[in-house]
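First the structure, in the form of structure tokens, and then the observations on it.
Removed from the display is one protein chain of the complex; every other protein chain stays in position.
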Amino acid sequence: MLNEIVDLISKNIPSAGAVLNAAADAKTDSSITVDAGSLFKVAEFLKNNSSMPFNVLQCITGVDYLEHMHVSYIFANFDVNASREFILKVKITDRINGNVDSLVSLYPAANFLEREVYDMFGIMFNNHPDLRRILCPDDWLGWPLRKDYVSQKYYNGIEVFPDHKMNFEDREFIVRQDMIKKAQLAAAKN
Amino acid sequence: MQSRWDIGEPQAPTINKDTEQLKSELLTLNMGPQHPATHGVLRIEIWTDSEIVAHAIPHLGYLHRCMEKHCENMDYRGIIPYVDRLDYLAAMNMEWGYVMAVERMLGTEVPRRAELLRIITAELQRIGSHLMAFGTYAIDLGAFSPFLYAFDMREKILRLFEEVSGARLLYNYIWIGGLWNDYTDSQIDRVSAFCDEMLVEARKYHDLLSMNKIFIERTANVGVFSLQDCFDYGATGPILRGSGYKWDLRKNKPYSLYSEMDFDVPVGDGEFGQVGDCWNRYIVRMKEVVESVKIIRQAIAKLEPGPVMGKVPKIIKLPKGEVYMRSECPRGELGIHIISEGDTKVPYRLKVKSPCFTNVSMIPRVAPGQMVADFVATIGSIDIVLGEVDR
Partner (left out) sequence: MSTTGSVKDYFSALYSAITTTVTGLWITGRYVWGVKPVSIEYPEIREVLPERSRMRLFNDVLNCISCTQCAMACPVDCIYIASVKMPEGSEIKKTSNGQAIRLQLTQFVIDTALCCYCGLCTTVCPTECLTHSHDYEFSQYTIDGMKYDYLAPDVIAWRDRIVKS
């Protein structure tokens, strides 16, 4: 099914550069990658084409790979006879000003979902009507779900991780475990 | 690696000039986060024109527990208690959705008895969740006693779950590869007895609330969600079915052993008002209770003795790749998106597509033009659980 979608996209929108990321086996899902610049056109085509329409945008997620980021769109078709779904991916290489077109005008569901991705990954969505943080407070700093995220020390005068309330025994426990392992290894060598 | 200071200051909320001028004439009402009618800590900023809602802006995040970030440092078994806490009223369904995604990546064969028991457990939980929706919806609209009837039956489900799994609300019962414990024969008999009782009680609920003239006046023709809106906003579950579209993953894209079960998918038919109004969403839930009883009875008839735990490695490591698994929860479709980098004990990224999150995003669409009291009825009919919205 994904092959047909790739064919359809590359036939109608050659500039999208649609590539199929085939899964190794049936245990995992395949996905399609398109260029970030032509995402809106691809989504428009997916929604309005006659042979294989996708009427629902189920989910938008982001993934951070440190060098680049992915935004995954999961499209589905709620049709009793032809239920289908697939993952469409967009690669974003710019971690500072990463941006991609918003799909709100096509799928209003994208409104909250894109806000969540913006909140967690700091990816800007062009032409989004109301791009604010949604789960974190408006004045929170940093993008929590990035892999290199370090939380801020103070938030509005409140200490974020107060030392006197931290559970240090937990940390000490892990250190102790390492020491025990080292001692056991040394004992085994002798 | 980039410093976190390089990414710029957070964006200030953009203010629309036109609506800002409008604001001088509208009264801003703050509903929540501690409002009983919002079923949790949902805060909605309503701009009212006398008693008509002009704008409704949901503010989420009061129950944000960074679950997705936690899961990136948690082994696959340890995530199950966290998934429980998403939708705390339907924890079994949440566990099942997550566990199915992991099982698919592992390629685990789940024993037949475990699958059937999972169906029984999940459908019991669905009944419990819908009873909770029924009771609290009645309270929203000013009827107190249906709540007590609903809790009477829900208590029986929770008692059973306590005996089977050891906990009343957050079970950690459905495990990767099967189930923690088996049901005993006497517990299965109790499930059958519960099914008989539930059908009698369901009729009582209809007399108590569904057919009550005052209730119908409060809910029929109120908060109408058109089918196109439901597709546009990605609404699923009783909301989509209440708008008259026959869509249920258990029927249309069967997982587990649902393909062997014979049941109907109730849809709203606009008996007292328009299709897609609050009463239809409510009645779809109540009809689903009866369908769930049907499924449970069939599953019990198919039960055979056998193991309830499949073969699972002691340390779970998923192969490289990603998987998106959908399952039908009481509030809609749960999607679990796991991305694994291979050869690690933790997922690289776990995304939960929660049904309530998309359903909440419909509130700004349907609110304008409603009375404030009708707005409360609309929110109640969406049946929000905030643990799932904020994650």
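Order as written gives the chain letters A and B; numbering starts at 1 within each chain.
Please note the rule applied: a contact is a pair of C-beta atoms (placed from the backbone, for glycine too) under 8 Å apart; a residue touches a chain by one contact, two chains touch by 3 or more.
Owing to the predicted nature of the structure, the values given are computational and were not obtained by experimental measurement.
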Return the single residue from B:Ile79, B:Ala202, B:Val312 or B:Leu386 that touches the missing chain.
-> B:Ile79
Touching the absent chain in the whole complex: find that residue among B:Val164, B:Val312 or B:Leu334.
-> B:Val164
Absent-chain contact - pick from B:Asn172, B:Ser292 or B:Ser327 = B:Asn172
Among the options B:Thr48, B:Asn181 or B:Gln298, the absent chain makes contact with B:Asn181
Where the unshown chain meets chain B, residue by residue = 74-75, 77-82, 145, 152, 162-167, 170, 172, 180-181, 204, 207-209, 211-214, 216-217, 220-221, 272-273
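Keep this in mind: only the chains that are shown with their structure count from here on.
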Roughly how many whole angstrom separate the Cα centroids of chain A and chain B?
-> 23
Chain B partner, complex, touching residues on chain A are 23-24, 27-29, 31, 55-59, 61, 63-64, 66, 72, 74, 78, 80, 83, 85, 87, 95-96, 107-109, 111-113, 116, 120, 122, 130-145, 148-150
What does chain B use to touch chain A in their complex?
-> 1-2, 4, 6-14, 60-61, 64, 66, 68-69, 104-107, 231-234, 240, 245-247, 252-253, 319-324, 326, 333, 335, 337, 339, 348-349, 351, 353, 357-358, 360-361, 365, 390-391
